[in-house]
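Missing here: one protein chain of the complex. Every other protein chain is in place.
Labels run A and B following the written order; every chain starts at residue 1.
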Amino acid sequence: MSVAIRRNLPLVITFIAGMLVIGDYYFKVPDFNKLIADWLKFVNVAATFAVVIGIGTLTRIHARKLKQHKEGWHNSLALLIALYGLLITGIVLGQGRFTEHPIYAYWFNNLYVPLDSTIFSMLAFYIASAAYRAFRARSAEATVLLISAVVVMIGRAPIGPAVWSDLGPITSWIMAVPNTAGIRGVTIGVALGVLSMGIRVLLGRERGYLGPGA
Amino acid sequence: MWEEAHAIPCGKSSAQKEKRKMRKEEREILASIPAASQSAFVFLILITIIMLATLYLTMKGIRAPTIRKIAGLDAIQEAVGRATEMGRPVHFSPGIAGLATDTGPQTLAGLSVLAHVAELAAKYKTTLWTTIRQPQVQPLAAEIVRQAYVKAGTPDDYDPDKIIYLSDTQFAYASGVVGLMHREKVAANIMIGGFWAESLLFAEGAYLTGAIQVAGTANTAQIPFFVAACDYCLIGEEILAAGAYLSKDPLQIGAIWGQDYGKAIAIIITAIGIVLSLAGSKDLWTLLGRLW
Partner (left out) sequence: MSFLGKLERVDPRAIYLLLFLVISIPLLRPLGLPISMSPMTVAYYDVVDKLKPGDVALISMDYGPASMPEQYPATKATVAHMIAKGARIVGVGFWADGVPFMDRALKEVLGASKDHPKYGTDFVNLGWVPNGEVGMTALGKDVQATCTKDYYGTPIGSLPLMKDIKSGKDFKLLITIASGTPGVPEWLRQWQAQFGLTTITALTAVSAPGVRVYFPAQVAGIIEGLAGAAEYEVLLARYGYKGTLAPPMDAQSLSHLLVIIFIVLGNVGFVLKKYGKGR
């Protein structure tokens, strides 16, 4: 395959695929919509193979670490045992129905769920220390941030409205008006940025997703 | 022959009938757009035309707009320099988003900043750790870092083991990153890309190692955490402008310029809407709900 075709074929495929999906989103023409619906089913199946790529990549990296006895190799061993142990349990023993099998369900409910929840719960402690450090009245803007943060924190917890009933409406106003306005502005800006990137990708002007040499 | 020369045509020719049929089909296709999507469709076409115009003008060198100063991006050099002086490594994360979703542009933005960070790290001979969550991003990041070392003239300093794919599970990746930052005692932590709940874990984890932090994301829910915990923060589409800002590429600058026109249109429509709403009119709301 010539260099020109190798370079430009992905761009042509990207353009055609993108235009078809955009066309399907806006134009309601039954035959065309049915064609795209069938095509999306194919895309859905094909894209699911990314799970296989993820498993393969993890296995390759951690098997190499085990083989070379690099620092932390015992963590890699634990990962591979957990990964393949649960995969076999779910697919073979559970006949593809994973949490329907009691062993898999036990691991999921008593190991995976508590571990994931625990890491997430660390955020509560980190936000406390970050808030303590960050909310200082260094300037006028920082003071406004400080006051609104304190009002919202106390207003969103039951104790706030219990102490002063007007705190609820004040908090709702802060969240509904200035906060929402700011987020709307950022959202519109980001959406335009994503739109701009999408146009460049479709036109072949943005090739970052193909790799640095593209 | 005179009759033929002066004959008055009766009825339409087949070419004209075909042309009318095509116009009717085009009208039917346009009419098929649901009411809720009509204004979005018009806006999409308008922005595309504007974007094509601005890309053309900048790539031909006819106009050369400049991007305003973005303190966070200027601070990257300071952060890498500080890490070099302290003899400690730099950590970089391009976020946890992939390339194929609507958060893909954030990852691409992160990778464009990675190119800049890697060049600085190669130039200053500072260790750079790059942690990756999505397996499809890992080869891109590795190649970007390798090319940075080649460009700096130190290809032998490139270590592929320092671009680590940790896990594609969010909090397993987060644990890995925080562990690495503590073990390696990073002095600079740069995070540009799509971040979710793990953002504060990274920011606080790096703070505890005493690292200087430059962070940016377009996920609105995480911006406050970065603002609170990091030294420099890029907000929203500033990260999407990062590539243009650092590389001065006319294509990317043209795209930013086109986006600004889009924002101007949004501001004008908002202003008109505010005035009409205050006057008690719902005309703009109705119009945007159905254009044809």
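Structure notes:
In this text, a residue touches a chain if its C-beta (ideal position, glycine included) is under 8 Å from a C-beta of that chain, and two chains touch if they have at least 3 such contacts.
On a predicted model such as this, the values are computed, not experimentally measured, just so you know.
In the complete assembly, the contact with the undisplayed chain comes from A:Ala131, out of A:Val29, A:Leu80, A:Leu93 or A:Ala131.
Touching residues on chain B toward the chain that is not drawn are 34, 36-37, 40, 97, 101-103, 170-171, 196-197, 208, 219-222. Residues of chain A that touch the chain left out of the display are 25, 33, 36-37, 40-41, 43-44, 47-48, 51, 95-97, 99-100, 105, 108, 112-113, 115-117, 119-121, 124-125, 127-129, 131-133, 135-138, 146, 149-150, 153-154, 156-162, 168, 172, 175-176, 179-180, 183-184, 187.
Just so we're on the same page, only the chains that are shown with their structure count from here on.
Chain centres here are Cα means. That of chain A falls 15 Å from that of chain B.
By the touch rule above, chain A contacts chain B in their complex via residues 22, 25-29, 47, 50, 53-54, 57-58, 61, 115-116, 119-120, 122-123, 126-127, 129-131, 133-135, 183, 186-190, 192-200, 203, 205-206, 208-209, 211-213. Across the interface of their complex, chain A is touched by residues 29, 32-34, 37, 40-41, 44, 47-48, 51-52, 55, 99-100, 102, 104-105, 108, 111-112, 115, 135-136, 138-140, 143-144, 147, 165, 167-168, 171, 174-175, 197, 200-201, 203-204, 207, 218, 220, 223, 225, 227-229, 235-237, 240-241, 251, 255-256, 258-259, 262-263, 266 of chain B.
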